[in-house]
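One structure is given here, and the rest of the page talks about it.
Removed: one protein chain of the complex. Kept in place: all other protein chains.
Up next is chain A:
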Amino acid sequence: MEFQIETQAAMAPVAGGDDQMLVPMDDVREHLVVVGNGMAGCRAVEELLARDGARYRVTIFGAEPYVNYNRIMLSPVLAGEKTFDDIVINDRAWYDDNDIALIAGDPVTAIDRATKSVTAQSGRTVHYDKLLIATGSDPFIIPVPGKDLPGVISFRDMKDVDTMVAAAGKGGNAVVIGGGLLGLEAAHGLTLRGMKVTVIHLMDTLMERQLDEAAGWLLKSALEGRGQTILTGANTAEIYGEDKVEGVRLKDGREIPASLVVMAVGIRPATALAREAGLEVNRGIKVDDHMVTSDADVLAVGECVEHDGNVYGLVAPLWDMCRSLADGLTDQHTGYKGSVTSTKLKVAGLDVFSAGDFSGGEGCEDIVLRDASRGVYKRVVVKDDKVIGAVLYGDTADGGWYFDLLKRGENVAEMRDLLIFGQAFAQGGGALDPKSAVAALSDDAEICGCNGVSKGQVVACIEQGACSLDAVRTGCKASASCGSCTGLVENLLAVVLGDDVQSGPKTMCKCTSFGHDDVRREIVAQDMRSIPEVMQKLHWSTPDGCSSCRPALNYYLLCALPGVYVDDQQSRFVNERMHANIQKDGTYSVVPRMWGGLTNPRELRAIADVVEKYDAPMVKVTGGQRLDIFGIKKEDLPAVWADLNAAGMVSGHAYGKSLRTVKTCVGSEWCRFGTQDSTGLGVKTERMTWGSWMPHKFKIAVSGCPRNCAEATIKDFGIVCVDSGYELHVGGNGGIHVRVTDLLCKVPTEQEALDYCAAFTQLYREEARYLERTAPWIERVGVEYVKQRIVEDEAGREALRARFLFSQQFMQDDPWAQRAAGANSDLHQHLDPISIAAE
């Protein structure tokens, strides 16, 4: 498709110029030369023509051999939904009708501002009176080995689309590097054309510039459902292949075979031409409010410019710029004031919208609506009673309305309660009170979609005595599943009962209306796999939780998905993240494990050496029969652990909501009263249970006789040896509220003592609430319940024991050794400032 434009009638060489272009001798119009035949360049000309069609003679240079087309519609062309002809904005006739000379397929290579001329690749030189640079953006190519291999392309122009369509014709695997809009559209198009596509994205959230984490997670899940493999947090190391691309290797060593690699990691303003011409260029070509560069006769517009410190990569600002530019060129200066941008798009048929500032911050309030069953997420950010940002996923119908409110800076205080429900609700019928909106619903209106409960049924349930949210959930199932109708049910309670509503069970934290037990039940029932997934499906009201719910969710997922769930370090309290106990001065104390409280010269020497080498100011024997080394700096922790590991010692987990210690007395081996080998059993118990994460800390003790020197009856699990076997005690506590254990049962053999210990520990792990010790847990559920589960239900006990031992396969990996080997080294090192500006 060639559109090389040639001569028109009655031409003569331009006076004094070396132009090859021919113009009528009597044409005295100023010559406007536009470098760039894309959306910005042509739109600027359109705007100019609309204001004054006679003032300028226009020549447009285009690097691509095409007429002006809509670049943002390349995705549907790739997807096979449109053809090139469908996306042409201005066809040949437009250029002809408006007397515009188009020089397509001949990129401008130099600007000479002294002679006011531009030279193209072919050698053609054209004089200008006014020059407009609209070079747009260049795709950013990440500098990895193999980037120049055949089969590695970007996604920017028609040629790239042709390459992708040809590659897809052969089938096979494609890798798209970059999970932004462009990358996802490339991935979608290639998937539709039958390729097996893997998206590699450096950040943890897809489209992180447009979407927050929750919406990004929904998008990722949906794309995975469409057969794509999405790797987030994945860093490309190399593109490999002999004569052409064969695959991509990640920094973590994973290899993904591919016959086509599309690099869509971002775009950069195309400023090379302007820079070489000596124009002022920062991130983009610097322009004033009238799109004039540092040279009064050179203008610039579109993605290549920087205005007031901002560079735009979206289409809407471009229209604003072109208007200001045309106003300036026709001496009606209005001035561009920058643009507020919104993005509304469909990625793989999924609706996504974002606008304004949704990053939160001082004085910002988030209004969040999550409708898990419909896959809808809406977040509106309000500051000083004005909408300042919005993120919508799944249902973007109100995007335009929010954007309008945002741009107009409208005060939304009056409709704040209904804002999130959208325009129809917030402005319809003047029902500004959510209660009256619920009251106005008919009796057969559905309140709970999950369980099919109508308003009439909920009201009947309340009238029959359900005075709380929990009672309604139990009574008629409304709000008992996904919880998205919780607000509606609460409003119905208020409407029916007035002030007699009882508050429900204590919620997990202020971020959710669910209690701990509800959250755990739903994690298992809905097979949830990550913290963002839980927050989405259970309608968290905050973007990323708080310091109460995040550690709890992390534990619940870890417990539900042993070996599968990836621990979130940022949802761990400091001690568990650093695998040491923080002290008031910010240093740490380190407690190596001593199995059953036993030690030996080698371990003691290693501890002594660490104390001296790292200048630890204090060493103390703990209540749990261990040695605690104080005053270690976070930077020194990995080295300390390496030294202790070398002597055979592993983490003592004195810092964790986990098995702490198994305390023992000397038992039958030495003690004249000892009835069984309590130290040996203690060591076995500790070998079985160490490393296990729990709802709270968990302490075990084994005493060799009823004199109970190991104080087993104030431990979470205590074993007291007697002549005829082993008494098992549970739920003791020596803390603020001292609680003596309940006797669980007595077993005849050591193996049974171990089996019951494993089963009890797992029951506690699965059923206690986060940060609930065994003592309050047992007081809540009753010791009879625990006896029934552990003692009477033999099959249940065996299943609990098996689940515990299965989980332990993944837990008993010494975290100190991992850190000493370099894992999470960032947590222990300062950032390294690389350059300090001169004084």
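Just so we're on the same page, a contact is a pair of C-beta atoms (placed from the backbone, for glycine too) under 8 Å apart; a residue touches a chain by one contact, two chains touch by 3 or more; residues count from 1.
The rule is short, and it goes like this: contacts and distances are computed from a predicted model.
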Q) The chain that is not shown, which UniProt protein name from "Nitrite reductase", "Branched-chain amino acid ABC transporter permease LivH", "Response regulator" or "Cation acetate symporter" does it carry? A) "Nitrite reductase"
Q | Sole residue of A:Thr119, A:Ser294 or A:Thr542 that reaches the chain not shown, by the stated touch rule | A | A:Thr542
Q | Selected residue (touches chain absent from view) among A:Ala277, A:Met578, A:Val611 or A:Cys665 | A | A:Met578
Q | Residue of A:Leu202, A:Val315 or A:Cys671 touching the missing chain in the full complex | A | A:Leu202
(Q) Out of A:Thr334, A:Ser359 or A:Ser373, which residue would touch the omitted chain in the full complex? (A) A:Ser359
Q.
List every residue of chain A that touches the chain not included in the displayed model.
A. 202-204, 208, 212-213, 358-362, 542-547, 550-551, 569-574, 577-578, 582, 584, 586, 634, 826-827, 829-839
